[in-house]
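Removed: one protein chain of the complex. Kept in place: all other protein chains.
Now for subunit A:
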Amino acid sequence: MDHANLRAQFPTLEQTLDGYPLCYLDTAATSQKPKQVIEAMSSYYHKDNANVHRAAHQLSSRATTHYEAVRDQLKSFIKAQRREEIIFTHGTTESINMVAYGLTHKIKSGDMILIDTAAHHANIVPWQELAKRTGAVIKPIPLTEDCRLDIQAYDKLLEEKPAIVALCHVSNALGTQNPVDSLIAKAKAVGAITLIDGAQAIAHLDVDMQKINCDFYVFSGHKMYGPTGVGVLYGRFELLDTLTPMMTGGEMIKTVSFDSTEYNILPNRLEAGTPPIAEVIGLGEALSFLLSLPTAETAQREKELLNYLQQQLKNLGDITLYGAHEDNIGAVAFNLTGEHHQDVGILLDQQGIAVRCGHHCAMPLMQSLGIKGCCRASIGVYSNKEDIDRFIEALKSVKDMLLD
């Protein structure tokens, strides 16, 4: 597909801000949505709106068929073994909370939970809460000076036989990538339960559950060209089946009496209440959209664009880059040397450039880098070289104003 045509599928990108055309470099926070996703959700509300799994009427039947078809789509998308291994949640954060809560009965006082220093808060706080409930101990896996996970330190920590290892596939703040296949193999060798936060990876990398072989993998719809309010918890069936439901009620039950309740089987057991039906349908369209792209070509294009962005930033001078490696995914973190990230963000926004500035919900990472925050420019399938050039031009003018 011609790239201009692909970009034209994203209506939000065709607007001006304060007289400047929008330059959207905040895809890691949330991606823009193609027309087909927006239209699929609108069509559901126009024609098929009904609750799933319950009523005997045709609308409900259509909604249920569509909703469950997306589960099958996801199963094949991430190469899960069974459709019951795909649980719809409202996002990465809920997915991790469900796992951390659901494992409570498996964790005892003194157990160790290893977490990634580059993790965002959603992959830290639920584990802290689990530790509070059980008396488990949290240990962060340190980073090397160039902001990669310190493999030597990781190996050392594994000798202490952690009960849980929670990693990110790609760091949301930095775009650095973890070698998850080998990290998971090592964790499994010492008997740890493993979870990977794939929120920043799923739209960019080939994510294969059989290859990664983790117990849990979680991601959000809105970072993969789908809607907000929907996400996925993938779990290896045997382990997923032992999670205590965090939410009870609604269709997660089989029978209820005032004496006792019998829970439903997977996946319903972990999908209490009315699910985000329109959002799941939108997510299905986002998958169709992703699958319509030439995968290898798209990945190569994104890689070249990100490397170009890293290089242009380096060339600009007076820029501090954090963990910028050639194999990073989607994002680059930087500061204009000596300047506050918020000043940079405000002056970029004034020129129609949307980037994220702050701690990126990864305060421990910022602490380990010794900074209060930074700016992050991130790209998606619709990003082009012109976006990068405009961003660099704007940043040049910001630099002139601030370093004046």
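Quick note on the criterion: contacts are C-beta pairs under 8 Å (C-beta built on N, C-alpha and C of every residue); 3 or more make two chains touch, one makes a residue touch a chain; residues count from 1.
Just so we're on the same page, contacts and distances are computed from a predicted model.
Enquirer: The complex has one chain missing from view, so what does its UniProt entry call it, picking from "SufE family protein", "4Fe-4S dicluster domain-containing protein", "Phenylacetaldehyde:ferredoxin oxidoreductase" or "Cytochrome c"?
Expert: The chain we cannot see is, by its UniProt record, "SufE family protein".
Enquirer: Of A:39, A:129, A:150 or A:343, which residue touches the hidden chain?
Expert: Touching the chain that is not displayed is residue A:343.
Enquirer: Which residue, A:357, A:379 or A:395, contacts the hidden chain when the whole complex is considered?
Expert: Once the missing chain is taken into account, the touching residue is A:357.
Enquirer: Touching the missing chain, which residues of subunit A?
Expert: Subunit A touches the missing chain through residues 18, 339-340, 342-343, 346-347, 349-350, 357-358, 372-373, 397, 401-402, 404.
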